[in-house]
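A protein chain is absent from this complex, but the other protein chains hold their places.
Think of it as A, B and C in the order they're written, each chain with its own count starting at 1.
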Amino acid sequence: MGSSNLPLDIAGLQSRLRAFAAARQWEPYQTPKNLAMAMVVEAAELVEIFQWLTPEESAAIASDAARHQHLGEEIADVMLYLLQIADHSGVDIAAAVEAKLVKNGLKYPAP
Amino acid sequence: MGSSNLPLDIAGLQSRLRAFAAARQWEPYQTPKNLAMAMVVEAAELVEIFQWLTPEESAAIASDAARHQHLGEEIADVMLYLLQIADHSGVDIAAAVEAKLVKNGLKYPAP
Amino acid sequence: MGSSNLPLDIAGLQSRLRAFAAARQWEPYQTPKNLAMAMVVEAAELVEIFQWLTPEESAAIASDAARHQHLGEEIADVMLYLLQIADHSGVDIAAAVEAKLVKNGLKYPAP
Partner (left out) sequence: MGSSNLPLDIAGLQSRLRAFAAARQWEPYQTPKNLAMAMVVEAAELVEIFQWLTPEESAAIASDAARHQHLGEEIADVMLYLLQIADHSGVDIAAAVEAKLVKNGLKYPAP
């Protein structure tokens, strides 16, 4: 895959995901509770890719094109549900991430 | 929380997470396999918030300040591991998300 | 479905699972770490059955033959990995369960 690592347009993606769900009449299913369940299912599908790999094989996953493609899809699936959970529960992801980084810095002081 | 929903600076966050881990000599632990395990643990902590809530209570989570704060932290935790998995396995998240949205559009055609 | 709910022969099943793995030369993969990953993957597949169901639909799952069959398979999958984790790490499941029930009784005293 690429190496651009462009910023993620949180608000734009959330808006597109809302429209996608509305067009399919999925709104009644999209409670934060249900979206959290769907997210952990995708998280486990990502784990499944690595379950029988050695640490070394897991570190070299970019050299296996099929597995690497699969990993990208599972990362995207977790991300899409994470965006929807945040949207449907009013969490600002970028702000939450910054707050967590501050908290982690206090919890694990640099030596 | 806020309503700005600023874009997420993927590359910048990945760089900061690498520096954070390096300063704590965590690199040997950060295989994609281990990071995937840590990610599903955080995903389950997010699920835990909702496990005994009714659908209605889950939809109204923003009205419970303590729970909403907790949810923001768990969303951030999943996001931080997702960013690290992508970084350590060479996945471009924004590109993977766009590719998955195309795939989902084909899998679930709008009626 | 059945209603016998016979006791589960832990030692016998663990012995059969060891023979099954040995015959397929799977032993090198069966570390407790890898088995734990496989177990959470199966646990999430069980969650997937319920992710879009209402509480009422989930409570009535026995009335949907296909879904009920699927649920039985996922319960079995989680159980089989749980038995293998215990076997490969020297945990006596029946004893651990009794100890946990005592602990839960202290943690949540009856009113």
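Keep this in mind: a residue touches a chain if its C-beta (ideal position, glycine included) is under 8 Å from a C-beta of that chain, and two chains touch if they have at least 3 such contacts.
Not measured: the values here are computed from a predicted model.
Considering the whole complex, the residue from A:Met37, A:Ile61 or A:Ala86 that touches the absent chain is A:Met37. Take chain C: the residues that touch the chain left off the picture are 1-11, 13-14, 16, 20, 23-25, 31-34, 36-37, 39-40, 43-44, 46-47, 49-50, 53, 55, 58-59, 61-62, 68, 71-73, 75-80, 82, 85-86, 88-97, 99-101, 103-105, 108, 110-111. Interface residues of chain A facing the missing partner chain: 37, 40, 44, 54-55. Residues of chain B in touch with the missing chain: 29, 34, 37-38, 40-41, 43-45, 47-48, 50-52.
The rule is short, and it goes like this: only the chains that are shown with their structure count from here on.
Computed from the mean C-alpha positions, the centre of chain A lies at a distance of 27 Å from the centre of chain C. Note on chain placement: the centre of chain A and the centre of chain B lie 4 Å apart, centres being C-alpha means. Shared contact sites, meaning residues of chain A that touch two or more other chains, fall at 34, 37, 40, 43-44, 47, 50.
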